[in-house]
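The structure appears below as structure tokens.
Removed from the display is one protein chain of the complex; every other protein chain stays in position.
Labels run A and B following the written order; every chain starts at residue 1.
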Amino acid sequence: MRSIRFGYGISKPRAIDIDSNDLRKSNEILREMPELQTCIGCGSCTASCTAGNLTQFNFRRVHTLVRRGEYMGAYEEMNKCMLCGKCRLVCPRGINTRGLAMLIKRKLGDF
Amino acid sequence: MKRRVVIVGGGAAGMATALGLESRGVEPVIVERDTEMGGKVRNWHKLFPTFTPASEILDPLRRSIAERNIECRTGVAVETVASDGVTLAGGERMAADAVVMATGFTLFDARRKQEYGYGIYDNVVTSADLEQMMNSGRVRLADGSMPRRIAILHCVGSRDEKVCQSHCSKVCCITGVKQAIELKKMFPEADVFNFYMDIRMFGPGYEELYREAQQSYNIHFVRGRISEASPMINGRIQIKAEDTLTGRPLKMSIDMLVLMVGMRANDDNGLLAASASLDVAPNGFMQSRDPFTGAVRSPREGIFYAGAVTAPKSLADTLAEAALAADAVVDYLNRTQR
Partner (left out) sequence: MTFFAPFTLPFIIGAAVMAAVLVAKYTLWTIHLPAEDKRLIRRNMFSAKSLAAVWEVVRESLLHVRIWRVNPMLGYMHSSLALGWFLLIAIGWIETVAYLGWGWVPLQGHVFFKYFMPVNGIAEHKAGFEFAMDLMLTVVLSGVALAWIKRMRSRLMGMRRTTRHVAFDRIALSALWFVFPLRYVAESITCAIYGGGSFLTGTTGKLLGEHLDSATLDALSEPAWWLYSIALGVFFVAMPFSRYMHIFTEIPLIFLRRYKLAPSVEEKSYDNFEVEACSRCGICIDPCQLQADLGIDDVQSVYFLRDRRYNMLKLATANNCLMCGRCQTQCPVGINLNTLRLNSRAKLRNIPNEGRYGYLAGLDRSTGEGRTGYFAGCMTTLTPRTLAAMNAIFEAAGDDVWRADSDGGVCCGRPLMLSGETAAARKMIDYNTGLFRRHGITRLVTSCPICLKVFREQYDLDGIEVLHHSEYICRMIESGRLHVDRSDELYTYHDPCELGRGCDIYDEPRRAIEAVGRLAEPEHNRRNSLCCGASLANTVIDDKQQRRIAQRMAAELEATGAGTIVTACPLCHKSIERVADCGTMDLAEVVAKNILRDKR
């Protein structure tokens, strides 16, 4: 069964298989927002996240998985975001994180 | 007739360059804005990666400057530079056959990242503050007690678009490791956590020190940047980060937060550059002629660079560059001999 757990389950997550993952959506997202590639994974977005303070939503993890072609559940997770914009204010790379949250939802609404 | 070279800046770079020039028969004059020679190193306690007291490097430099009667003008700022001399604040002109800019850097003002609470809460200090505390021989919390849990945050004012400092300050990683060990030595009972984005151990002995910090001193390294610090009712500080290696947000209360402040370009680089048609790099530091053989040369003949004026550098790199700069100046003077 293809499933990615964004929460924490007992079973070990399977490997990310770049060979079999369809990277088309991921490439589309990166084409619209190339600055996402500049993410250095510092976690500031997740640490400051208003929604992440209340639930297990992890913005960095979701957008990193999306970049690897792991889309399952990404839309549902991203819907937890309140779009408050704090993450954009702390991102040391100046990534338009709020625009990214909306972009991922738009691109992955049907996954 | 002895040729005269004005060196702007009396820190480690300026002094070492002056000594190099003097030993080759050139007459150096150092102009230092501060009232005392020594620059930033003066306030440093011990140097990475060997824990050598900073005074062991600085004192011989200062002593040699005094012994060789090198002229030092302290307490005066330079307003313009040119290949044939400098103008001091107040308008005095100092003629020279060449000029070396060794003006170094400015420490990032941690108050600009107010989410870390520097200047707002007690016990949030910068790496520079900690060195001063160690110099004074007393590292304590504001209430005089000893910290039980300390967090060290790397990259404050470095690699951060949000404060317009996109460059890496190079020395903070190893400084963070060094200070973690020092704190652990002072407070063996305390837990020390280093919060980092990347650990960049570029120099000889650095990686070894990092490993030693982990293995011998049990210092915890957490991969994640602290996003906010807030006060707690009991006077401690709560910090928030993501532990990116587990993918979970992390909260902890600490007694002391040490911010590894970065090196930023001096505010007057732009004005000095404009006065001599020099280039300023996008990050505000002076632009060398090229990063390989022209690292100590400016694009203009007769104006040279030494030390952190061109980019963040360790003291070791700075001293090596000072020697290079002295070489380059002598070479230039020989070529342009009247």
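Note that in this section contacts are C-beta pairs under 8 Å (C-beta built on N, C-alpha and C of every residue); 3 or more make two chains touch, one makes a residue touch a chain.
Just so you know, these numbers come straight off a predicted model, no measurement behind them.
> Determine which one of B:E161, B:E208 or B:D279 touches the chain that has been left out.
In the full complex, the listed residue that touches the missing chain is B:E161.
> For the chain left out of this view, which of B:D34, B:E115, B:D191 or B:E212 touches it?
B:E115
> Tell me which stretches of subunit A touch the chain missing from the display.
35, 48, 50-51, 53-55, 79-80, 82-86, 89-91, 94-96, 98-99, 102, 105-106, 109
> Tell me which stretches of subunit B touch the chain missing from the display.
112, 114-115, 117, 120-121, 161-164, 228-231, 267
Here is the rule we use: only the chains that are shown with their structure count from here on.
> Rounded to a whole Å, what is the gap between the Cα centroids of subunit A and subunit B?
For subunit A versus subunit B, the centre distance works out to 37 Å.
> If you look only at subunit B, which of its residues touch subunit A in the complex?
Where subunit B meets subunit A, its residues are 115, 155, 159-162, 197-198, 223-228, 240-244, 247-250.
> For the complex, which residues does subunit A have touching subunit B?
Against subunit B, subunit A makes touches at 40-49, 52-53, 58, 60-61, 89-94.
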